[in-house]
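Here it is, the structure, as structure tokens.
One protein chain omitted, others in place.
For reference, chains read A, B and C in written order, and residue numbers begin at 1 within each chain.
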């Protein structure tokens, strides 16, 4: 019997496997097609204080190795989320912790949505890849100083386990990791999508109404492993790793690189069975290699 | 008859298509398998002043959508390059300009190799994704100030068309583009590989002897298009675009996003016919859409 | 909703790039209602390729039947599937057509948009109603499943752009004739439509504000097919709705064009 539960910065996850924000709706949409008993957490779609319509369509483009999306964080706002969505989730999905993925256009916006969450959810994940309207549209996650500021503000606003989700397009992840650590984050998650663009060459226009979007899926996995590896070397904070997990092997690479837990995202779209297959494969791997627990895999590269 | 020649910052390219550094040896290795008449330039493997052995093997790992490599810039040094390699290239490959891809571990190292090139080659491309030994191992290309310094030094050392090759893992490409512009670059090339890592889960070790490497190939294309698009909006410097070109469509996306010329890299490994197929497809596209020249495609998105 | 491993029973060309495929899909077939769709993992595409959505043409006795047009790489790959092959099919998905009708049931389909109308006509007929089906296409070859409607004993009125079959013109021409006739009689009607956007808009306009109802099945590019990704947005009077879960069938009066 392999011990599959892990602790992600205070969030007790019954298994090491989660779903990635934005790829699993508000958590109940896949009931019937996904085996929830294998999930240690569900991350809900990004939510902010006010409702938000998202981008115009087309919002996605299929590319070799994955998907480029610019959904644009459509959501009903935190009030509706707490009043309807969370109870609806709790009713349909028993025993799987819910992580709220939050965002805002200002530091105050982030703090406000975190504060309103109270303890209705089990953890908060901050998506810092959104433009900071007050600071001229630069994204919060791409300047360690700004990042530190927004994380501190959210830290003050919530007692829940606080996960900060980092952007991949940085020269080095280390200053961002340190900024999160200093600002009181309990865990990190990575990676968010990689900025990308697809052009319809016949119409000579960007495919996405939003012009650019984020690349996710199979192809980004080796880049994600590198960032998890770098982050793990730089911090003791536990890491929730995501980016192109399609097979058990992909999750095991993340764990060995230093992740405490792993999330499945884009793969669920083509195969909702991914959660089960990855869970079973990781457990079988632990058995085969004599690991008594999945958490023993974290950072367990033989190179030392 | 579509006009296929382009001018890349002073480099007259007989066609819009080049090969990417490190994927085409010193230019003559593919004689017999590649139709050189369709090439507007060949970019040689990275070269520095002294010979350099490169990394230990394994130096590569195949991944879905591409390749992760850590060749480590093995090379014979500039003296051998000028004495043997360039003449050998000129003898075997007639009429295709040769771009030297240069690197160093210090600003002086860059300037020195550029100076030694004299006019033996047709252009110089600076690979700024190598660690700056003097500045504690940070790579030259990841701090706009350091980038500006090294480009300025090379600018003083050579009269050849000077192309600077940018790294993709940055929050925004714009400051780097500006730094190159200010320092006197004639053109930009992008993208270099995306930092990545692959783990052998059975042995629990990194696959690459160098631990980490760079991701290239099909999967990185949408990320590359985005960076070319951003760079083109920020500058008038011509852009040589690369990253996952496998089909005509991929090259056309680059051109429409703002590239002046396009390079084929990793695709040649699986299919040396890529050069011909891409060339023919782009020309056919121009004919079909009524473009009299390939250069008219540059930045020709309908959105304006 | 379930992700069912379905064995292919039959797969054949209908001419002009259209094909018919049927599966053993007892679980999906059991729960399906007309206007719902399935999300198919196309064998032969890379593991990361998205699924492709198709309306349920018919679901009967554990069988799932689809009609599709080959338009791109996904449908081209689907062509290669053979009887006996096993395909992952998720379904039934989305909200379909209402199965009651206050007045004449007028079904309008264009091209592969006729797909959900056969299943609908069959179930309406089973309730004793007499659906009337209008089908349109560029040419004769774009008129699908005429034999199936005939076998069902359902009247079909056709229009083709080139006049190669039925009336020459748009499918809304024979529809308008019928609407005028009904109006003359003071008859009530409901419209059920599926097809290309311009056709749907034309049909929706003929319902909104008339006191009659229109049920419009929208075709939006999808990713998840289950409401989880928010890719498949249709603008409605309630804001941005997901075509895969709030739709694909919307009330005509709710749509914002």
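We take it that a contact is a pair of C-beta atoms (placed from the backbone, for glycine too) under 8 Å apart; a residue touches a chain by one contact, two chains touch by 3 or more.
Everything numeric in this text was worked out from a predicted model, so none of it was measured.
From the options A:9, A:25 or A:64, the residue with contact to the chain not on display is A:64.
From the options B:6, B:67 or B:228, the residue with contact to the unseen chain in the full assembly is B:67. Within the complete assembly, B:59 is the residue of B:59, B:155 or B:232 that touches the hidden chain.
For chain B, the list of residues touching the undisplayed chain reads 22-25, 29-33, 45, 53-54, 57-60, 62, 64-67, 69, 71, 74, 217-219, 246, 266-273.
To be clear about the criterion, only the chains that are shown with their structure count from here on.
Compared with chain A, the chain whose C-alpha mean position is the greatest distance off is C. Chains joined by the most contact pairs: A-B. Separating the CA-averaged centres of chain B and chain C is a span of 49 Å. Note on chain placement: the centre of chain A and the centre of chain C lie 36 Å apart, centres being C-alpha means.
Look at where the CA atoms of chain A average out and do the same for chain B: the two points lie 33 Å apart. Looking at chain C, residues 46-48 sit in touch with two or more other chains. Multi-chain contact residues of chain A, defined as those touching 2 or more other chains: 64-66, 218-219.
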